[in-house]
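Input: one structure, supplied below.
Here the complex is missing one protein chain, while the rest keep their positions.
This part shows chain A:
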């Protein structure tokens, strides 16, 4: 199996994405993850989430007290909101790094075909996969599409591997939790 250099730019895009992901996680660790407020928020979310799961579990024979359930849910939502706010404030630095890197990649690879797609994308995807490229060969891949794939796959798994992934309960609660329908 011989590798050619025709699409070697693809390797450059992947390498830069990987290094950027590492850098972003390092910045996040420095500004967010190592702080005591973040650690305590995570712990309270994990505790509340486990409590909620055990109260709602089908194997729980006793009927859960509705007030207790509401209390735990409210506590979970508040902690999740605080966690999101804490990350939001420091996330601006990470966003700045990502914008700079994207600008750099754009200037390096604008108008260049960095890879070949083994499928023809649907028209909606073509807007990204064929962005800035000449011609109508839809299997030509632009830097933007490859960078997007790298960002999502590498960053998600790196966060998970390093243990920096947001708690699942917080991910579902969100920054702006919906008002409790029972109260309304």
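As a convention for this text, a residue touches a chain if its C-beta (ideal position, glycine included) is under 8 Å from a C-beta of that chain, and two chains touch if they have at least 3 such contacts; residues count from 1.
By our rule, contacts and distances are computed from a predicted model.
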Name under which UniProt lists the unshown chain, selected from "Electron transfer flavoprotein subunit beta", "Rab5-interacting protein", "Nuclear pore complex protein Nup85" or "2-methoxy-6-polyprenyl-1,4-benzoquinol methylase, mitochondrial": "Rab5-interacting protein"
Options A:48, A:83, A:105 or A:150, residue touching the unrepresented chain: A:150
Contact residue for the chain not shown (choose from A:39, A:68, A:112 or A:160): A:160
Touch residues of chain A, complete complex, unshown partner: 1-4, 6-8, 10-11, 14, 50, 53, 57-59, 115-121, 141, 146, 149-150, 152-153, 156-157, 160, 168
